[in-house]
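One structure is given below, encoded as structure tokens.
Here the complex is missing one protein chain, while the rest keep their positions.
On to chain A.
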Amino acid sequence: MATILPQGASIFDKHVENEYIRFDKLSALVIDDISSMRHAIRTQLQSIGMNSVGVAVNAHEALELIGLNTYDVILCDYNLNKSSSGQHFLEYLRNENILSATTLFIMLTAETEYSFVANAVEFIPDDYLLKPCSEAKLRSRLERLIDRRTYLMRVLKAMDIRRYDVAIHECNKLLATAADDRRRMDVLRRKAEAQLKLEEYTAVLDTYARAATIRADTPWILLGMARAHYALGDSAQASTLASELIDKNKSYVAAYELLAKIRLEADDEEGAFDLLLRSSAILPSAKRLRSVAQAAFLLGRLDEAKANAEAAIQLSTGSMVERSGDYLSLAQTLVDMGDHKSAILTLEKNARKHGDEGIFGVAKGAILAQAYFDAGEREKAKKLMDRSISLLASRKNSFVMTALGKAALKVGDVILGLKLLTKAIQCSGKDEMRIARYVKKSMVDTGQKDKVEDVIDGGRKRILLLLDEATKLMRTAHFEEANQMVVEALDIQEENIETLMTAAQLHLLWLKHGGLDDKIMARAKNYLSMLDKLVPNNQKVMNFYRFFNEIASK
């Protein structure tokens, strides 16, 4: 409800010029491919009072500078070049956690060219500024943004060092005194982010509900709520919210992607594929084209898999989102299509710059082996496969093992093939669902359909049995025996989260009951750090850590 103000403006008096902002203490980076523009913006920033202003021509140069300095402000042109827009760059920086939470990222765009993208994506910059703009406007926008940042500084700094509990505490302090809805929204958004990191989903929902009372149809609120419900296992509610978001905002790709994930888990592969297809049509990025290619491949829609893999290569070549794996996916698709000639061409000629080294070389050999086998060159196929297997050695890469397994099945070495595929499942960790689908396809393609269940479920069933046994032994204080079970389970699948949780719990109990033993202590620490990498900020793991520190400090 609007308040009718009395005559006079006393209530506005506290809004004076932001003279307390010390521009000379702030650093900035300007990224623009047009040199005159780059330097003009630098001149403007210097004229505002900034002494430390860096410039970069493209994302590569910018990335180097960002690695060396923490900038207060980054001004990035939206149209960096053909292969990587400012938006792609921002997504890259956020996905890789390269940007400090305290850095303001401002996108410079021509009139409204940003709006379509901005309404579609999850990662939006701190602000969009229409370029070219006057110095006065640049200054007032910066003042406002820096003002906002200063307001949130304690929260942002806590986020930067991953102290999310502190961040939440600081948010609550700010919320108690926030003067306007804009500030309240800013704080609530950060609070929800921190709670999400701590996986406190019920609390996250409360935070979003509070934000929704200010502005219910804000896209990030709806998306966040959908994700929290999903994480809490309520896929139906998550679906409803994501669909509602799409109704209101037809181009919001993150909502399509969440829905696709839900459909996939409900075994609706076709439905998931359609959603991915729509999201990549709205906003094609190498990452989206890749997931479409992958989904199409798994569905056996090889023409679409090929087209999208090719598009991903074309879009990313020469940019920092270029991935050698794209050539592998394309080549495997071509092999499956029966086009061994193109598969060989793709790997031996087009992907030449990626060489034969490392894990790429191993996978390349595995797919080439399949292609040469189809071409009737069985000797060559066998040689390539043997080389890959010897190079695989102790590497545990599920994707590569799947390709190798398929090659082995193709050349007729069923025992080796099934062994490799079983191994692929066992070391798939968080990626288990996806790898299982690859393995299944490889087996169906090579006439091993009847053994699918054994390969996919065999290891898992054994692990569950072992863990069950270990838990029983642990409760009766038979730590040594329980440990044997855990070690055996870890041998089947190294990065199994459940196994690692049991292992950690076992060692903590062991320490508590058996006194302090350096060896057990080191092992406990190792399990905890593995878990921290696999499931960062997990509440249970954090509790383990707390418990560990308590014991260690005695």
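In this text, a contact is a pair of C-beta atoms (placed from the backbone, for glycine too) under 8 Å apart; a residue touches a chain by one contact, two chains touch by 3 or more; residues count from 1.
Just so it is clear, contacts and distances are computed from a predicted model.
UniProt name of the unshown chain, from "FtsX-like permease family protein", "NADH-quinone oxidoreductase subunit G", "histidine kinase" or "hydrogenase (acceptor)"?
"histidine kinase"
Touching the hidden chain in the complete assembly: which of A:Met37, A:Leu175, A:Leu283 or A:Ala375 does that?
The missing chain is touched by A:Met37.
Which of A:Arg215, A:Lys461, A:Arg475 or A:Lys540 sits in contact with the chain that's absent?
Selected residue, touching the omitted chain: A:Arg215.
Can you work out which residue in A:Asn51, A:Asn81, A:Asn95 or A:Ser140 touches the chain that's missing from view?
A:Ser140
Counting contacts across the full complex, list the positions on chain A that touch the omitted chain.
Its contact residues with the unshown chain are 1-5, 7-9, 11-12, 15, 34, 36-37, 40, 43-44, 47, 110-112, 114-116, 118-119, 128-137, 140-141, 144, 179-182, 185, 214-217.
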